[in-house]
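Input: a single structure, listed below in structure tokens.
Missing here: one protein chain of the complex. Every other protein chain is in place.
To keep things simple, chains are lettered A and B as they appear, and every chain counts its residues starting from 1.
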Amino acid sequence: MYFIPIFPEIFLFLWAILIFVVDFFLKEDKRKNLGYLSLLGILITIILLFFSAQGEMFGKVYSYDSLSLFFKLVFLLSAFLAISVSIDFVAKFRAFKGEFFGLILFSTVGMMLLSSARELIFLYVSLELVTIPLYVLAAYLKPDKKSAEAGLKYMLLGAISSAILLYGISLIYGITGTTFLLGIKTRLMVDYLQIGPIGPGLFLSFIFFIAGFGFKLALVPFHMWAPDVYEGAPTPITAFLSVGSKAAGLVAFLRVFFESFSVYNPDWVTIVAVLAALSMIIGNIIALPQTNIKRMLAYSSIAQVGYILVGLVALSERGVSSVAFYTLAYLFANLGAFVVAIAFELQTGSSEIKDYSGLSISSPTLSFLMMLFLLSLVGIPPLAGFVGKYYLFAAAIEKHLIWLVVIAVLTSVISLYYYVGVIKEMYFNKKEGGEKIFLPFGIKLALLICIIGVLLVGLFPNPFLNLASQAATVFKY
Amino acid sequence: MPSLYHYLSLSALLFCIGIFGALTRRNAIGILMAIELLFNAVNINFVAFARFIDPQAIVGQVFTIFVITIAAAEAAVGLAIIILIYRQHKGVDVDKVNIMKW
Partner (left out) sequence: MIEYVWLIPLLPLIGFVINGILGRRLGKTLVSLIGCGTIGVSFLISVKILFELLSLPAEHRIIERVVFPWIYSGLFKVNVSFLLDPLSCVMILVVSGVGFFIHVYSIGYMGEDKGFARFFSFMNLFVFFMLTLVLSNNFLLLYLGWEGVGLCSYLLIGFWYEKKSASDAAKKAFIVNRIGDFGFALGIMLIFWTFGTLNYSDVFLQAPSILTLGGGLATAITLLLFAGAVGKSAQIPLYVWLPDAMEGPTPVSALIHAATMVTAGVYMVARCHVLFQLAPFTMGLVAVIGAVTALYTASIGMVQNDIKRVLAYSTISQLGYMFLGCGVGAFASGIFHLMTHAFFKALLFLGAGCVMHALSGELNMQKMGELKNKLPVTFWTMFAAVLAISGIPLFSGFFSKDEILWKAFSQGNLILWIIGLVTAGMTAFYMFRLFFLTFFGKSRVDESIKSHIHESPKIMIVPLMVLAVLSVIGGYIGVPKSLGGGNNFESFLSPVFGEKGEIALHPASTEYLLMALSVVVALLGIFFAYRFYIKSPDLPKSLAQRFSFPYKLLLNKYYVDELYFKIVVNPLLKFATFLWQFFDVKVIDGIANGLANTVNWFAGIGRKVQTGYVRNYALGMVFGVLLILAYFILR
């Protein structure tokens, strides 16, 4: 028995509403259980994904294919991890409501829809469904000035970027007369054959698309919101932003550019390659002097997007599969690092790197895990990040993008410096008498998933690679 | 009879004004209003294109409805956050909201 393709989204949406409703009937001290309820919903949705038929709905507006399957799994996983670490984090909120979990679920539904969107209205609405809950969540630590500031900055800049994206959409609509990705593609092909090279209107629209999605991806120069928002937002939301929201931007980017704009590949790909290089350089360099771990990870995530795009600009099936694969590797390692940061922050209230000194003595397991996550982000074998980077770079080299790979490798070396800085703080700056970090159940679960992910993807990449290359078959190259 | 280019010029102008406003206003409400201008520029574009280009003349208008709706939602959330800022800073000057930098 197979459900209709959109069924998992419908289910999760209803489940999110259920969370809101149940919230009314729960006493303050029982509300924590809503977290477990949300986790259950996500688990069921993951199962439903495999029991839903792949195919198109609403006349090619929505399509559930292997690409969206892969990314839906990524979104659900990151939502699962974000919620499971939130369960104990919510105690920090003054007036905590179950809506916190509900909003994360709404945003996740948006991401899932986005990964299936093949029409621009649908794409735009899903994109807003992703971000509007996130504006609220970023400002959720109400009395905290940093959190409100994060919310404000995210909201203002997000609105501007979505307006810019919309302007791009309106231009493409004007040029092609349709909002269907496939329709745009056929129309552009005809134009290309009749008119020839790219015109200014179309190019402007490309730029606006890049700016709009670049904002989601935190791609230089559309990245400036990221460090502030990451630092100010509640840390579980930061974790969710850094993976879920980023992957959502990535999948939308893939859909639009690989499906619709493939005719004009040479025109936009240079821009993206340059922006990727800039992201790697600026992200990694400015991460160096950071003293706050969340801010440091924000800059690192800017750099990581650069790496992901290295595979994307290869414009090949291998490239896209490496992008998908690396997203998965990045998910485990980055979320893992965030989970450790959350556990540390819960206990000590600090997210300063210097406070991590001596952690290896008081909590050896936690510091060891942190080390593995950070090393995976650097790309040290045999962890997931290494395999991921290997495939990304291999795909780029195949297409003779040597200069980009050289930059990627050099900046990787720089990144080693600040990642290892944290390890150094934990292991070599011995400070006796630190208290052992207590790990609540939700955090333990998240840590376990992340470490298994990092090791499994690193040591036995094959099944994941298969899934990723299947996802890449969606496009024609 | 105004042609498509008149509409597009108007929209482009509106968009530039919106961007200019968003970059220069220090008042958060002002920025929010500038952003509304951006959305309106987009709406003009859509409606004009729907009228002049799209034979079915419907998609652009539908899109406009969606944009208006979402802009409203965005503004609601935005205002809520601005109120939060107002409570903390006793004002809505965005230049005063910069604890986090570098």
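The working rule: a residue touches a chain if its C-beta (ideal position, glycine included) is under 8 Å from a C-beta of that chain, and two chains touch if they have at least 3 such contacts.
Here the structure is a predicted model, which is why all the values come from computation and not from measurement.
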{"item": "Selected residue (touches chain absent from view) among A:Ile19, A:Leu39, A:Leu69 or A:Ile160", "value": "A:Ile160"}
{"item": "Sole residue of A:Leu204, A:Ile361 or A:Val420 that reaches the chain not shown, by the stated touch rule", "value": "A:Leu204"}
{"item": "Selected residue (touches chain absent from view) among B:Leu8, B:Ala71 or B:Val94", "value": "B:Val94"}
{"item": "Residue among A:Val61, A:Ile87, A:Ile286 or A:Val457 that touches the chain left out of view", "value": "A:Ile286"}
{"item": "In subunit A, positions touching the absent partner", "value": "152-153, 156-157, 160-161, 164, 200, 203-204, 207-208, 210-211, 214-215, 220-222, 224-225, 227-228, 271, 282, 285-290, 414, 417, 460, 462, 465"}
{"item": "Residues of subunit B in contact with the chain not shown", "value": "19, 22-26, 31, 94-95, 97-102"}
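Simple rule for what comes next: only the chains that are shown with their structure count from here on.
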{"item": "Centroid spacing, where centroids are CA-atom means, of subunit A and subunit B in whole angstrom", "value": "26"}
{"item": "Sites on subunit A touched by subunit B in the complex", "value": "120-121, 124-125, 128, 132, 135-136, 139, 142, 145-146, 148-153, 155-156, 159-160, 162-164, 166-167, 169-171, 173-174, 177-179, 227-228, 231-232, 295"}
{"item": "Complex contacts: residues of subunit B adjacent to subunit A", "value": "8, 15, 18-19, 22, 28, 31-32, 35, 38-39, 41-42, 45-46, 48-49, 53-55, 59-60, 62-63, 66-67, 70, 73-74, 77-78, 80-82, 84-85, 88, 94, 97-101"}
